[in-house]
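Complex shown without one protein chain; remaining protein chains in place.
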Amino acid sequence: MDLFGTAGVRGRVEERVTPELALAVGRAVAAEARARESERGGSPEDPPRVVLARDGRVSGPAIAAAMEAGLASGGATVSRAGRLPTPALAHASRGRYGVMLTASHNPPSDNGIKLFRDGVEFDRDLERAIEARVDAEEPPAAWDAWTEPDRVDVLHDYLDDVRGYAAGFEVDGDGAGNALDGLRVAVDCGNGMSAPATPAVLRELGATAVTLNGNVDGHFPGRGSKPTPETLRDLRAFVADANEGVDEPGRDGEGFAFGIGHDGDADRIVVVDADGEVVHEDTVLAILAERYVRASDAGDPVVVTTPNASGRIDERVRAAGGRVERVRLGALHEGIAAVRAAAEPAADGDAGDDTEVVFAAEPWKHVHTAFGGWIDGVCSAAVIAVLVASEGLESLREPIAERPYRKVSVDCPDGRKEPVMARLTDRLPAAFPDATVDTDHGVRLEFPDASWTLVRPSGTEPYVRVYAESDAVDELVEEVREVVASAVAEAES
Amino acid sequence: MDLFGTAGVRGRVEERVTPELALAVGRAVAAEARARESERGGSPEDPPRVVLARDGRVSGPAIAAAMEAGLASGGATVSRAGRLPTPALAHASRGRYGVMLTASHNPPSDNGIKLFRDGVEFDRDLERAIEARVDAEEPPAAWDAWTEPDRVDVLHDYLDDVRGYAAGFEVDGDGAGNALDGLRVAVDCGNGMSAPATPAVLRELGATAVTLNGNVDGHFPGRGSKPTPETLRDLRAFVADANEGVDEPGRDGEGFAFGIGHDGDADRIVVVDADGEVVHEDTVLAILAERYVRASDAGDPVVVTTPNASGRIDERVRAAGGRVERVRLGALHEGIAAVRAAAEPAADGDAGDDTEVVFAAEPWKHVHTAFGGWIDGVCSAAVIAVLVASEGLESLREPIAERPYRKVSVDCPDGRKEPVMARLTDRLPAAFPDATVDTDHGVRLEFPDASWTLVRPSGTEPYVRVYAESDAVDELVEEVREVVASAVAEAES
Amino acid sequence: MDLFGTAGVRGRVEERVTPELALAVGRAVAAEARARESERGGSPEDPPRVVLARDGRVSGPAIAAAMEAGLASGGATVSRAGRLPTPALAHASRGRYGVMLTASHNPPSDNGIKLFRDGVEFDRDLERAIEARVDAEEPPAAWDAWTEPDRVDVLHDYLDDVRGYAAGFEVDGDGAGNALDGLRVAVDCGNGMSAPATPAVLRELGATAVTLNGNVDGHFPGRGSKPTPETLRDLRAFVADANEGVDEPGRDGEGFAFGIGHDGDADRIVVVDADGEVVHEDTVLAILAERYVRASDAGDPVVVTTPNASGRIDERVRAAGGRVERVRLGALHEGIAAVRAAAEPAADGDAGDDTEVVFAAEPWKHVHTAFGGWIDGVCSAAVIAVLVASEGLESLREPIAERPYRKVSVDCPDGRKEPVMARLTDRLPAAFPDATVDTDHGVRLEFPDASWTLVRPSGTEPYVRVYAESDAVDELVEEVREVVASAVAEAES
Partner (left out) sequence: MDLFGTAGVRGRVEERVTPELALAVGRAVAAEARARESERGGSPEDPPRVVLARDGRVSGPAIAAAMEAGLASGGATVSRAGRLPTPALAHASRGRYGVMLTASHNPPSDNGIKLFRDGVEFDRDLERAIEARVDAEEPPAAWDAWTEPDRVDVLHDYLDDVRGYAAGFEVDGDGAGNALDGLRVAVDCGNGMSAPATPAVLRELGATAVTLNGNVDGHFPGRGSKPTPETLRDLRAFVADANEGVDEPGRDGEGFAFGIGHDGDADRIVVVDADGEVVHEDTVLAILAERYVRASDAGDPVVVTTPNASGRIDERVRAAGGRVERVRLGALHEGIAAVRAAAEPAADGDAGDDTEVVFAAEPWKHVHTAFGGWIDGVCSAAVIAVLVASEGLESLREPIAERPYRKVSVDCPDGRKEPVMARLTDRLPAAFPDATVDTDHGVRLEFPDASWTLVRPSGTEPYVRVYAESDAVDELVEEVREVVASAVAEAES
């Protein structure tokens, strides 16, 4: 069973991510965890511990109960953590296992399962082991290995740690948040799990957060749970209108310095500027990436990102003295691990050890590696607020070139994706001879002026996707689309 | 000790409403409850039960723990209900006792204690009994009468009942809220306890609620916890801007039909119209009063209100065939009881029994008597939403004359209030010979055109207050002020 | 699927009563409850409520979580009641549904499911409906009908009610238990759920309870969870030794008036006399039956029991002016319903209504019908303690003739049970012409001196069972066994 797509286990709760599935996955996780602990010489008296949380979805309590049943009857001890943002669960999973029940920004009819070990999402190897055990219908453990759950309150510790981490970015701060000095920020929680987290952290850092949709409600009544320019229209209008005629928005108790939009489980963040416009996701990424590279003492600071992320990131990272590594979508944690592995000191004890992954991100999703190995939108909100308070959003954006961006889909039946991509590996470089080619994750062409295009098959739908960013983006997309379409047509015949 | 002012026990938690006070009040409540149960022949084996809740204030957990200690060591069994809106606690106190820890709209440094028996706030008699026991330092009960608390989840039942009650007001409704049909409403929860209540009820009634400050936070970061035109400026701007250029605000997914602002514990409600203007509190009161009188089958439907409430209420109530009774501020429940007592059937079994209190309210605070005997802002929000969905806010307001209103304060030392008021009882009627006079709660003059003025001493500050509502309000206030000032001057000499 | 045997759903948790089964049963119960509520015109907004509890077994938390997942995803609201004796859960199920997870006296590797509606176990009709839905793999309800559980603390109310009920049996009592006056009782809780119940009730009634195995432990370390003369040897020795040389055991702070042994979930009770001997289960039954008949004001007081219960019950019930009705094993609640149904007033409004089921019991399991419609060992303990305090155990036993009793099993393959029983319906009466014959539940013969024998096929094993009670029990059993064996032999050929 192919449980884990690029987005992890996710789908409708009546059909796909049912309590039955959660029970089976819980059983499999417990069994796999016990097997691995036992390999390491752990005592059978000490069952592995799994922190279990959920977001605010209507289906959460039932799915959580089923997951608990699976884990406990598989011999793992469950620590019930209640409702949490995903990054808070990831934080709590350090030194143990973690299960987060969330469908992130999917509609309210869905739910999903994210698995963590020691603060990092399961890698492919662990995912495959879980799939195998689910397929084999892992039986219960012996009755006397079943466990009783306990409860843990972990949100407070997480928020404390985020606050402390973000306060470290204050230029003139004393760590107690005074540098934010009442900076006003509008936060659209989208009725999701950022509600008990981001506003509290901002307050403790000294800012004033006014929230939209700050009541947790699994029906997501206020807006769609995926933050887009469209679903954030209330936030954008709220910020824009409040700032009308205000000299220094968000200072002196008037208006808002910027706005924040989160998804349902707060791993994702969208930033809105003082005019109510969404700041391009790659710009946010570039701001953070540059900052982390600059702040690093490492000889070889690395930023890990995904193929669909803009070349503007590369520009800023290079300018700051770092380098960018790309990894397939949804696998930032594997990219981090790969860079670290490659940096292992050579046999002669030399080199390598000065490589450091200082930041890893795909659009809207940021891993603050010095804070923790998980995607963390609450931490992003805190760090960005501190940076904006110190320098202003406009001066942070200023050095970053924003070029027009497009994404189109070309029809291509699933069965033909492979031959089409094989053909394109030759055809595209041939069609654009002045571009640098990278075929690690689809075919990515980068041009001398840092404009770029990426062609890759969709993992879930019958399309080949074309992404492009360029001052002349429409022309570029059209040229690429034609090459792709003719490759599809050829494969048909 | 004069614990209970017009606003109940309320004040700063470091000095006045301390854990020590909460413990003493809890002990007194338990002892008084046991004494009364015992008088009624209750068994000593059955300790009285007290539901205990708090609002979202930072001091809430500590005050609640102290209150629980006082109640339990006094021999009453505590049902911990966690964080609730005040009306939900009142609802849960039916058939038992209730303690609500809230300072309503006071600043975050304060807390307070509201006491309920069987769904109604303690009357003066019970308050005095508590004061006497606190003064006498009520000792603990015998050790084996001490109790262990249990926990109850009561919010869901309360919301269900509110929903069912409000759905009864739908003109074409099927009780399932379809008549609201997605009506969009903006709700500013002010980081208070309406957050888990009002938006959920509106959603279940079929509306779409977008919240401001919907994250519960005892620091009240989003705005002052008292809803005023000033503290509601974000809500007002949000509604007004969203409705710009929209034909039918709050219909068809655009804009908002109206806005709602609550205080910290959700007993109070302020309504904002589609232009972002606050609807006068007396207008809201008149709309509901008229509606309840019209809907009543009673021969003598009565609306209870306070002296500071406008004559426009009287107009609409009379027009609908009812009458208005006034009672001192903060004592609606006593007014309701008094009207009911007066309506007891005479000895000959005749009459009286057709009197019914259909509504009781002071500005921003509404007792929906058919629903329950407590002030309930959540219920008001639900009923108003249903009325607006059926008829539109403008057509509800239209018959109600809104005259200009003023309130001024005339300096008057506490010691002189009594002689001043005695003098004014004669002077004011003499100065305005065409007015009807009512001296039950201060001196109230009502003129033939329904304009009115009220003069009363402040309960907490060295002032005599003058309220007036009139098409020529400035002149009226000035005339009255002069009469008052000269009475004060005379009392001085 | 034949889920419900005579003992309900019960078996090993690794194979039979797995979390997967609990999830499926929970889903089915929720769906069936919703269907029935809907038939009665209930609103879809009001999901049925199910109180969920478990005994102290190691597998309890996981099975309970799975059951909760099934119920919640089926659209029923779960009230988590934690660990309880089965009768306390039954008591809490009044006015709603109840699910008790217990394997009663089975070994610790087992668990089971007992289903209640309004204080009574599911009847065959409801059981079949559940089986059908489990077989059909009842799917989840629509996502927005899924529910969130709440928690309830119900033990205290149950114990209060038991205390009040039992106090009513005091001869000179004041209802506060003073008549027990320190009566000493030894209670062997068997590490089961009677531990937080029976000793507390006895204490509140004024007795002094000393417990054996009063620590709840799902491994049942202290003794086998089924109370038998063998597993109760520690209790029996404890009582006997403590009473050695004591004049009035259990009075004046010395020794014990009697002992009590419960099973794992406290529906079952065994009584030990002051010499440490187990009082025959039918004697206990006869004492209670006689008492209830005598106390009844009904014209036609009825005791319902099962075929394996002794004729001494009939003797005492008849002597007291009542009658006995028998019903198949495990179906006391159906027997009660049947007697009540038969007693419905005739068309002419006459008669019938004076029939009352005053008690219903099978050996060790007592339904105190005036208290509630469930088997209740805690209530039995309290009532027996009050009776013993008033009259002494010996004088209660004295009028009851105890004859020797035997039970043997005759090999008989499952497939042959039916023809064998058909044959025996003729053969046995022919072999014992002076006996009265009853073939409602197996073949039961009763002789003029009240001795009796019962022949019935086992529901779970390849045997035909022979029960007999007689002053010459060995001869009687041997005669019957021969008739049975020859019937089996004939069926074979």
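As written, the chain order gives the labels A, B and C, with residue 1 at the start of each chain.
By our rule, a residue touches a chain if its C-beta (ideal position, glycine included) is under 8 Å from a C-beta of that chain, and two chains touch if they have at least 3 such contacts.
The structure presented is a predicted model; accordingly, all values stated were derived computationally and were not measured.
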item	value
Candidates C:Asn213, C:Ser296 or C:Thr369 - the one touching the absent chain	C:Asn213
Full-complex contact with the absent chain, from B:Val9, B:Val50, B:Ala72 or B:Val162	B:Ala72
Sole residue of B:Pro48, B:Pro87 or B:Pro108 that reaches the chain not shown, by the stated touch rule	B:Pro108
Among C:Val17, C:Ala33, C:Val154 or C:Ala242, the residue in touch with the chain that has been omitted	C:Ala242
Touching residues (missing chain, whole complex) on subunit A	43-46, 148, 150-153, 156, 160, 163, 175-176, 204
Residues of subunit B in contact with the chain not shown	12-14, 18-20, 22-23, 58-63, 65-66, 68-70, 72-73, 108-109, 139-144, 146-149, 219
In subunit C, positions touching the absent partner	189, 195-196, 199-200, 203, 208-215, 217, 219, 221-223, 234, 237-238, 241-242
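FYI, only the chains that are shown with their structure count from here on.
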item	value
Relative orientation of copies subunit A and subunit C, as a Cα rotation angle in degrees, nearest 5	180
Length of the line joining the C-alpha centres of subunit B and subunit C, rounded to whole Å	53
Gap in Å, rounded to a whole number, between the CA centres of subunit C and subunit A	56
Interchain centroid distance [CA atoms averaged], subunit A/subunit B, Å	46
Set of subunit C residues in contact with two or more other chains	148
